[in-house]
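Every protein chain except one is present and positioned as in the full complex.
Moving on, here comes chain A:
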Amino acid sequence: MPVDPMSPTLPISRPASTYCGHNVTEVTRLMIQALSDIGYSDLATSLEKASGYSIETPEVASFRKAILSGDWDDVEARIRMLELKPGVDVESLVFSVHRQKFLELLQAKEVQKAMVVLRTQLSTYQSDLSKLHHLSSLVMCTSTKDLCERANWESSRPKSRLALLESIQDKISPSVMIAPHRLATLLTQAQESQISKCLYHCSNQDMTLYTDHCCTKNNFPTVTTHELVYHSNEVWYAQFSHDGKKLASASKDGTVAIWDLDSFSLLHVLDDHSDSVTYIGWSPDDSMMLTCSRDTTVKLWDMTDYTLMCTLNAHQVQVSSCAWLPNGKEFVTSSLDPEIILWNTSGTKLYTWSDDRIYDLSITADGKKMVSICTRHMIHVYDLETREKTSQIFIGKFLTCVSTSSDSRYALVNVTADEIHLWDIEKIQLVRKYVGQRQGHFIIRSCFGGPSQNFVASGSEDSRVYIWNREYGTLIDTLPGHVGTVNCVAWNPKDPEMFASAGDDHVIRIWEPKSRLLGDSEKLSNGNAISKGKLRI
């Protein structure tokens, strides 16, 4: 019979019956586990003795040892004696143990023995025949790599056994076996919850377990620290380089300006389009840039020396958007003509989708999906591997921009009038709406921002920048400053305390925390940093 750890064998004086409302047994066992995880195994043992609670019973300890050492007969014998969570079928656990044994034998090229396991042990598990058929098909695998991929299994023996242990542990009653690093899991959850409630969360640096976390508004970018002035007409789009060191801005004046974010000075101007530039795209390694124009061309630039690599004359009407694949070798461009074209960097057409007139598109960070919005008020999701359209969502209103989150799961879409929708593009569900910004006639662009993309920011036709908490949809701030429509907001991917906004007033404003502005103005009064762009206080 397994010993129940809930009834201590050595009843010693019990200081309190609850720990501020928490179960003393649970808390003590977690502390023992934590002490032993940290490396104070002596203390853990003393605490076990003093309290009379044990982290796990000797049976569980032997079970763990048996799995990690691969003593499968022992494992099978012990697993039937463990206390399981209600509703867990012990046979499914036995099956996963046999599966591990089978895969290890296959990996070791002991096909005969593996076949014996398959025939005598695995075949007794009849409740899911498709699993069984899949396992028997693995006998045909020629290489370990092939085997691991098809079985979705870790090739390293200690890792795969640990994974098996953890999957079984999940099914065992927690009173017998605590989940690994349980206290750390709880602490992480507490911190994540604090972060999600932190309205102005811009930095994880000051996180401590001693006090509740809360960022002050002082570190939140609410003031314009620099105005970047070059363009002679409306600025329609801006994008930070992936290293966060440069900003590129596209204007109705037909030029693209490249700005250095150390000195906030103009580095270069790309001036080769005969009409307005509507969109730009830094390549993943920032070595190249695409510029899309109303003159119907897309130009590919070498950003190391700002030379034109090629001009793509494929679209019939103005080019609306572009996006790079994560490999940096291919990209797509979209137009209202209506085509989306997949290119390589030599300027060769690889594929064309001609379903809809596209206003904007985005490729997910994992490179698996492409999300586009069209003139028929729909969001389209494509699988880039099969190049098939997998979903299409009818919104029924004029859509102006789309961007995808860094985890490749969500798409942010501006909807006229005055709404931004966050869509889960895996489940095809509307997750949240952000409201407040004004948009009725023009292409207004939004973005994710912050250290864990915890903000949503957007331009607006009322000349303000709008920022929401992504999780709760709360409007955090509206920032005045521009004159006329704010067309685009872009958040620095490397510096969560900086974003840029581009406006009809020909100006790009750089927004940073107030503290940085004070630093700059001190420098200014000392006469050291006059070259730092045009400063407005």
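The rule we apply is simple: contacts are C-beta pairs under 8 Å (C-beta built on N, C-alpha and C of every residue); 3 or more make two chains touch, one makes a residue touch a chain; residues count from 1.
Everything below uses one rule, namely that contacts and distances are computed from a predicted model.
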{"item": "Per UniProt, the name of the complex member that is left out, chosen from \"DNA-directed RNA polymerase III subunit RPC3\", \"Exosome complex component RRP45\", \"cAMP-dependent protein kinase regulatory subunit\" or \"Protein yippee-like\"", "value": "\"Protein yippee-like\""}
{"item": "Listed residues A:376, A:397 or A:514, member touching the removed chain", "value": "A:376"}
{"item": "Candidates A:320, A:372 or A:403 - the one touching the absent chain", "value": "A:320"}
{"item": "Option touching the unshown chain, where A:118, A:341, A:444 or A:517 are the choices", "value": "A:444"}
{"item": "Hidden partner chain, touching residue among A:461, A:497 or A:512", "value": "A:461"}
{"item": "Residues of chain A in contact with the chain not shown", "value": "234, 236, 252, 276, 278, 318, 320, 336, 357, 359, 375-376, 441-444, 461, 484-485, 487, 504"}
